[in-house]
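My questions will all concern the structure given below.
Yeah, one chain of the complex is gone here, protein chain that is, but the others are all in their spots.
Labels for the chains are A and B, by order of writing; each one numbers its residues from 1.
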Amino acid sequence: MRESTLWFWHILAGAVILVLLGLHMAIMHLDEILGLYMDPTGWESVIARSQQGFFMVTYILLLGAALYHGLYGLRTILFELNLRKGTQKLITWFFLIGGLFLFVYGTYVAIAIYQLKEVAS
Amino acid sequence: MAETAKHYRNKLGLWGWLGGGRYGLERYAYALHRLTGLGILFYFILHIFVTGSRLGGAQRWGTAMGFFENNLFKFGEYLVYAAFAYHALNGIRLGLTELGFLMGKPTRPLFPYRSAVMRQRPVLIVVMVLAAVLIIAGGVDLFE
Partner (left out) sequence: MSEALTKVTYEVLRYTPGVDAKPRMQSYEVPAPKGLTVLDGLLWIKENLDPTLSWRSSCRMGVCGSCAMFINGLPRLACANQVAHLGGTRVVVKPLPNYAIIRDLVPDLEPFFAKHAAIKPWLIRKNLEELNHPTGEYFQSQKELINYIQFAYCIKCGACLSACPTVATDDSYLGPQALAQAWRYIADSRDEGAAERAEEVFSGHGAFRCHFAGACSQVCPKGVDPAFAIQLMKQFMFMQKLGACKEKHGTEVAPPVENWTPREGIPKAPEPSV
């Protein structure tokens, strides 16, 4: 894939993260001021969100966008350190495979918990 | 005369990312953007696994959260929030300026020169002020 295409998706992913992670941060870190969810890291709050369609979908979207944006950013930083062509290729593949693995794992968790009918308390 | 005498390598290296001269705000904004990005990425990768524990039910989740209940981690998470506030707002500025907006049009260079970087300087100031507001707002949450 050409560098211009990779860069283009990096910016787009950034815009997606701005909205979705902004919402996530507002829920998690501004609960005293905004009060969107009381005790957002408590089990009740977490399971309530995990089983709503909106949150399941947006968590998966956020996961994908953030993994792409973050790993492309780290790749950019590493590529400015005079690495050999072979090392560069290795890093690209490692990030691609590692990123895919993390994405699959996170998506699996999100969908599985959404579908869980009886949740062990 | 033989030109075998070696030139002295004079690259600034990684220190060149952090400083290297008396440069303008944007150059330090860039360094901070990289630092915050790395911090958030590092936290994020761990976060995927920690939040994955919710699949194990309330018990597993309680154990995982209990591990992070202490003040050090709470402050660390606040730092991640602060890093995001800066990275996101500066990222808006970068997304717009790197696509050529917010900087006006090319002109004839007449001394004293006012570069496009100076023309978008007010945007950087606004971004830093907004980030500061959000960081303080998040700090309220930390102390409650």
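As a convention for this text, a contact is a pair of C-beta atoms (placed from the backbone, for glycine too) under 8 Å apart; a residue touches a chain by one contact, two chains touch by 3 or more.
Because the structure is predicted, anything quoted here is derived from the model rather than measured.
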Exercise for the section: Consider the whole complex, including the chain that is not shown, and state which of B:64, B:79, B:117 or B:130 touches that chain. Expected result: B:117
Fill in the blank from the handout: Logged for chain A, residues touching the omitted partner chain are 2-5, 7-8, 76, 79-82, 88
Problem - Residue ranges of chain B at the interface with the undisplayed chain - result: 5-17, 20-24, 26-27, 29-31, 33-34, 94, 97-101, 103, 105-111, 113, 115-117
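One rule holds for everything that comes next: only the chains that are shown with their structure count from here on.
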Fill in the blank from the handout: Averaging C-alpha coordinates per chain, one finds the centres of chain A and chain B separated by a number of Å equal to 17
Exercise for the section: Name, in rising order, each residue of chain B that touches chain A in their complex. Expected result: 34, 37-38, 40-41, 44-45, 48, 51-52, 54-59, 61-62, 65, 77-78, 81, 84-85, 88, 91-92, 95, 98-99, 137-138, 140-141, 144
Problem - In the complex, chain A residues that touch chain B - result: 11, 14-15, 17-18, 21-22, 25, 28-33, 41, 43, 46-47, 50, 63, 66, 70-71, 73-74, 77, 102, 105-106, 109, 112-113, 119-121
